[in-house]
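Quick notes on the structure that follows.
All protein chains of the complex are present and in place, except for one that has been dropped.
Every chain is named by a letter (A and B) in the order it is written, and numbering of its residues begins at 1.
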Amino acid sequence: MKQMNEGRFFEDFRLGETIVHATPRTLSEGDSAVYQALYGTRHLLQSSRPHAEKCGFKDRPIDDWLVFHIVFGKTVPDISRHAIANLGYAEGVFHAPVFAGDTLSAVSEIIGVRQNANAKSGIVMVRSTGHNQHDETILRYVRWVMVLKRAPDSPAPETHMPVLDKVVSAEKLHAPRGDFNQWDMAAAGSTRAFDDFKIGERMVHGGGMTLEEAEHMLATRLYQNTAQVHFDALAQRDTRFEKRLIYGGHMISHARAMSFNGFENACLIAALNGGKHVAPAFAGDTVYGWSEILDKAEIANRKDVGALRLRHVLVKNCGIEALVDCQPDDPAVILDLDCWVWMVRS
Amino acid sequence: MKQMNEGRFFEDFRLGETIVHATPRTLSEGDSAVYQALYGTRHLLQSSRPHAEKCGFKDRPIDDWLVFHIVFGKTVPDISRHAIANLGYAEGVFHAPVFAGDTLSAVSEIIGVRQNANAKSGIVMVRSTGHNQHDETILRYVRWVMVLKRAPDSPAPETHMPVLDKVVSAEKLHAPRGDFNQWDMAAAGSTRAFDDFKIGERMVHGGGMTLEEAEHMLATRLYQNTAQVHFDALAQRDTRFEKRLIYGGHMISHARAMSFNGFENACLIAALNGGKHVAPAFAGDTVYGWSEILDKAEIANRKDVGALRLRHVLVKNCGIEALVDCQPDDPAVILDLDCWVWMVRS
Partner (left out) sequence: MKQMNEGRFFEDFRLGETIVHATPRTLSEGDSAVYQALYGTRHLLQSSRPHAEKCGFKDRPIDDWLVFHIVFGKTVPDISRHAIANLGYAEGVFHAPVFAGDTLSAVSEIIGVRQNANAKSGIVMVRSTGHNQHDETILRYVRWVMVLKRAPDSPAPETHMPVLDKVVSAEKLHAPRGDFNQWDMAAAGSTRAFDDFKIGERMVHGGGMTLEEAEHMLATRLYQNTAQVHFDALAQRDTRFEKRLIYGGHMISHARAMSFNGFENACLIAALNGGKHVAPAFAGDTVYGWSEILDKAEIANRKDVGALRLRHVLVKNCGIEALVDCQPDDPAVILDLDCWVWMVRS
């Protein structure tokens, strides 16, 4: 019997190669509703059409992380089918909003390869771009993954690993469309605005969330992400973890939803500076979140929004009380995400 | 680390105070689809657009209980974040239908406060109103909850508890929009119409439904309801029940969906006279429903619909055979709901 679509092993990636990923995907209000049910997000701009219109948008923009997951999902069959680990993200910039009815496509360029010392695997670094049906860039980010080799004795490619920006500098952010001068803080749930946040401040978001198999699988299939580790419990039995791994992006979306408490006026995501899935999450785990304000940046000619650089940390199974003293190197940490968000100014 | 949005304790509520709740929410056909998947409802008016149009509606109205849950969900962060129990509902009246594209907001007035004898908690009674983007009232109801005090030694407020109507009198119902003279009973699934129901009659709806963690959490997040008891299994371990409590409204929607068998032509909800979550429901429970006809009322100038007052009772884990002799005080009862529905006349 024929095995279909094996996907690329480490030695199949060529530096500089561009891969156009399959299956463009039209997003609808239905996708947003399923996403709502999965994470319980409450940010005003994505929740209320009249308020989005008041800010100059034609409709509620689709949640930025839903957009990210859709783009990410397209890259999986080509990039990470034989990945052992998703190692990191960098230089992620959100360019333009997406609305119900838009169609997303994705393309990736191979920008780095390095074989591991054991010759059994190697690291592949790609820059992926999502664009809409008008070929407008929506999102661009770098990720790197550890990918199995097909054969340990196949020759190692020449090592090339670009040096990436640790942080997207504020000048490289794409200022958000729309005008937030008419933003309704009461409707958004808080008057905490850009000027109220201090660098170094940390806040606990409250709200533990226990994870379920059905939920992370619904999410991952919604994103057309086909990575088998999320779906096949039988195959996972023989692995180190012995159970299905939850797609890391599922945790990013939970972190964003939790961060509503404290960042009610963080209307959009501006950039993904970096992120680490420090440890895997499994069904049955209960996750909690806290955030730290890493930096702030005003944007030229915009008095309505500023950029807030946040570290979102998710921990698991520790109980919410433990968060008061939680540090990023706590063994309970599962996600350490560094991003810029657009925060409304008073 | 800072704790965000603590929510109101008992002593934070002021009689007569009005609270505008955060995050208006635009509903879409996507929300109705998720709702359909959660409860399996089959009422014609909400299921078929051409039949809704034949009755003079511009589209399928969104399920009344979905609307209720959305409004209810908005009140949770302000009213019941520190609630120990949701004690009851009264004087609930559905004013106008909601369609995909409408945006719901909610506001509550504190109409009653009474400290408990133990000084550790008190009862807060609120009248909540949901309105749409045109400031049209959609729904208004009273509920009362037991809320923790922040400190037992803080002074007790003056007790004030209004006397509520036991039942919404038929004259106070808002006659449904539309015209049901062209209602298609064959398409609706039954010819049992208003005149066929007798006061005192009881009927078993058939159909046990086993509850799942993933499902009630999807529902509760869809409603943007943030009550932690539904989500955080770890925190619940130290409570009396030792597990996640299912949002009571989830059970109301199951009761409504089950009641299709017998009340196929109950096209809309008219009023919520009262309701008690007699006992909590948990994942793994199997629930069954029966209903009793408590009253009937004809409506001035309307030959197409009448009001039927129903008691919906949900029981758990008893098997369907036990329903034949089931009484409202049966220990298996978890929900005892008293509402008026609009029933099509022949």
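For the reader, a short list of remarks on this structure follows.
The rule we apply is simple: a residue touches a chain if its C-beta (ideal position, glycine included) is under 8 Å from a C-beta of that chain, and two chains touch if they have at least 3 such contacts.
Only a predicted model underlies this, so the values are computations on that prediction, with no experimental measurement involved.
Interface note for the absent chain: among B:E11, B:D232, B:E264 or B:D304, the touching residue is B:E264.
Checked against the full complex, the one of B:R143, B:H205 or B:R256 touching the unshown chain is B:H205. Among A:T26, A:Q182, A:T239 or A:S346, only A:T26 touches the chain left out of the display.
Listed here are the chain B residues that touch the chain not shown: 28-34, 36-40, 42-44, 47-51, 60, 186-190, 201-210, 212-215, 218, 261-262, 264, 286, 290, 317, 319-320, 323-326. Summarising the interface, chain A meets the missing chain with residues 1-5, 20, 22-26, 28-31, 33-34, 77, 100-101, 103, 105, 133, 212-215, 217-222, 224-226, 228, 231-235, 244.
As a convention for this text, only the chains that are shown with their structure count from here on.
With centres set at the average Cα position, the gap from chain A to chain B is 36 Å.
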